[in-house]
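In this view, the complex is presented without one of its protein chains, the others remaining in place.
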Amino acid sequence: MKSTRAALKKAFLYLLLVGWALVSLYPFVWMLSSTFRPETEIGRLNPIPGKWTLENYRLVFTKIPIGRAFANSLFVSLSVTAGVLIFTSMIGYALSRLRFRGRDGLFAVILFTMTLPFQITIIPMYVLMVKFGWNDSYYALIVPYLVNAFAIVVFRQYFKSVPEDLLDAARIDGCSDFDILFRIMWPLSVPALITVAIITFMNIWNEVLWPIIVIRKWELMTMPQLVALFAVGGKAEGLLGVRLAAAALLALPIVVAYAIFQRHFIASMATTGLKS
Amino acid sequence: MNRKAIVASATVVSAACGLLLSWSSCGTRASREASPRLIYWSANNQYEVDLARVLTAEWNALHPEIPVVHQPVPESQSTEEAVLAAVVGKTTPDVFSNMWPGDVEAYARAGQLVALDTFPDFAATIGARVDSLLLEEARSADGHIYQIPWKSNPVMVIYNVKMLAEAGYHRFPATYSEYLEAASKVTRDTDGDGHTDRWMGITDIRALWWQRFFDFYPLYIAATGGRTLLEHGKVSFDNQEAVQVFRFLRTLFARGFFPKERMVGRSDVFLQGIVASRFTGPWEIRHAEKFKPEGFVYDFAPMPRPDHAQGPVYTYGDMKNIVIFRNTRFPRQAWEFAKFLVSRQADLKLLELTDQLPLRKGLVNDSLYAPYFARNPFMLRFASQARYVRGTDTSPVLKEVFDIVSHEFEACVVYGVKTPERAIADAARQARLILE
Partner (left out) sequence: MKVASTAIDENIRSLCPPGGRKARRSSHTAGYVLVLPYVVHFLTFVAFPLVFSFVLIFHRWDIVSQMQWVGLGNIRRLFHDPVFFRALANTGIFLLIHIPLQIVIALALAVLLNEKLPLRGFFRAVFFLPVVVSGVVTTMLWDSLYAQDTGVLNNVLSSLGLGRVPWLTSPFIAMPSIALMATWKNVGLYIVLFLVGLQSVPRYLYEAADIEGASAWRKFRDITLPMLNPTVVMVVILSTIGGFSLFIEPYIMTGGGPIRSTLSAVLYIYNQAFQFNHMGYAATLGFFFALIVFVVVILQKRFVERETGL
């Protein structure tokens, strides 16, 4: 009796989980299958196309410079990620392991910037880019993102857990603070590095508002911007399959990365709780 | 220790900067330094890109000393937004051929455009091509002309001949009553599931200001016999005709003759025979020829008007003009290229490659274009309509006026939450506020 109840409970549990898993997955499966269908077949529920075609993808590549946009996105995301790792670990190290006047004040400022809603600075930032002559250049996409408060907090927290003895020993050996940071702290802080790298990369890869504001040249657009404008603009000539194919191409790199580093993605995103 | 730290940090920073610099130089800034050449922006639809490529190649063969580099205008929700961004960012081209005349006044006032009538041969060349009345319309408030009227796309009705014939119409309805009656026959539920699946027409229901060029505005011009929204810089659209247009459109939505949705889930609802008509320009011909299914028959008709209207049917002519931006380093050469773009031969290419109408006097009587019109009878129809078109008013806040009208359109026409009288009165009141 008890075992049937337990089995029923388990079945119910799985039903719910499988149900939501379907809800999560089905739209993606439908999108992917639609991209391989001729235009007239889209809108059907069945995820398996009756007739397969690559026409939609061919059209995406002929209509918009999506290859170039992929390269732009990759370059911008990697540059920002590298920059963020270097600069914020420097600050995180200084804040956690060095003593200097104004340190606590500075940390308070950093925490304050975390609470600053971006709506307030977005217009002045755009004006600043125009005054620098940075609109329609990679500078606008990279430089403003090179530092972020969240990464600093992650590094500061993590570096605090490294035993002081280790640093003292290194100092006696004549290590500079740069040596300590990049030769000792970095190898000891791989999880923090991964967290910051994944979150930064993902945020920059998916960012779309800022590129829409500062970039107008086709050759400089990142993938999300190009695909979003393709969705609202006239280039798709009203063809749905082509638009979905562009969306699928935009999703692909991050889905592949997610498939490989799935655990790290989830663990990293869980730390965004630090934000509040 | 600190010296080493400084050296190291300097290295990191400069390496990062160097990396950025080397990449950035493939972008904008490097291209601006190269000399001497002209940057030319065309519209970014495929047909006009093809046209621009052909014309640029011809020019470059003739003028190797000042080559032209062609680029399609950057993509944005609208071309106007992209141009604005370019003006702000000082990344404007030398010559631009897709300028909406409604924007010219604002840019001219801001000193962004070259006054073309200061070139000594302006009257001789442009005056010979463009109708004098039209040229006067293009004149700015300061007395100068900053644009070459280039091409016009009269907005007409494209309709599905078979669907109308099945409903018993062998001629497209010309008045509101006829149109509504036809609509009640065309609109129906073919598979009996209780939901309409054939509609009389469709228009973009979003409150985007430029969408009103394809419903309210041409209907208003037709209803008023050729009046625009402003007169002498003052609101003049709070009249009975505007209310009538709103009421007509509102009825179409209220009775379900137009779908209250964007139909983004389908490719082309007109060519698939789901809607029987729509308001559009001559560019539709090429699109229809490319994508129409076997046996599909379509035709064009003038905009419908209120019953008992007299005289020729006017409509909105979606005009696009050529301008030269002030920050060009080669104004003389840019002017030569602009003239080249509006030459007789170039106008023929414009017709042949894009099916759009050059704003040229005596177009249909010119023997050079006769073979083209013989091959494209539809275009002849647009060319005759082109004699009865109006453009837009010259006002630096015209976009905002259209934005206001758009939001009233949405509230009254699409969702029926306001009466036509109220909507027009509200729009006029808000527009007056902005114009002051």
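The chains carry the letters A and B, assigned in the order they are written, with residues numbered from 1 in each.
Following the convention adopted for this analysis, a residue touches a chain if its C-beta (ideal position, glycine included) is under 8 Å from a C-beta of that chain, and two chains touch if they have at least 3 such contacts.
Quick caveat: nothing in here was measured; it's all calculated off a predicted structure.
Enquirer: For the chain left out of this view, which of A:Leu8, A:Ala21, A:Leu54 or A:Leu166 touches it?
Expert: A:Ala21
Enquirer: For the chain left off this view, which of B:Ala115, B:Leu208, B:Ala288 or B:Leu380 is in contact with it?
Expert: B:Leu208
Enquirer: So that we can see where the missing chain sits, which residues of chain A does it touch?
Expert: Counting over the whole complex, chain A touches the hidden chain at residues 13-14, 16-17, 20-21, 23-25, 27-28, 30-31, 34, 42-45, 87-88, 90-91, 93-95, 98-101, 103, 106, 109-110, 113, 115-128, 130, 143-144, 146-147, 152, 168, 171-172, 174, 176-177, 181, 202, 205-206, 208-209, 213, 224, 227-228, 231-232, 240, 243-244, 247-248, 250-251, 254-255, 258, 262, 265-266, 269-270, 272-273, 275-276.
Enquirer: Pick out the residues on chain B that sit against the missing chain.
Expert: 1-6, 9, 13, 81, 84-85, 87-88, 107, 109-110, 112, 193, 195, 197, 205-209, 259-266, 399-400, 403, 407, 410-411, 414-415, 417
Methods note: only the chains that are shown with their structure count from here on.
Enquirer: Based only on mean CA positions, could you tell me how far chain A sits from chain B in angstrom?
Expert: Distance between chain centres, rounded to whole Å: 38 Å.
Enquirer: Which residues, counting only chain A, touch chain B once they are in their complex?
Expert: It comes out as residues 39-40, 42-43, 75, 79, 83, 86, 90, 130, 133, 135-139, 142-143, 146, 176-178, 216-220, 226, 229-230, 232-235, 237-241.
Enquirer: Given the complex with chain A, which residues does chain B contribute to the contact?
Expert: Chain B reaches chain A through residues 1, 4-5, 8-9, 12, 16, 19-20, 23-24, 27-29, 44-45, 72, 74-77, 82, 85-86, 88-91, 264-268, 287, 291.
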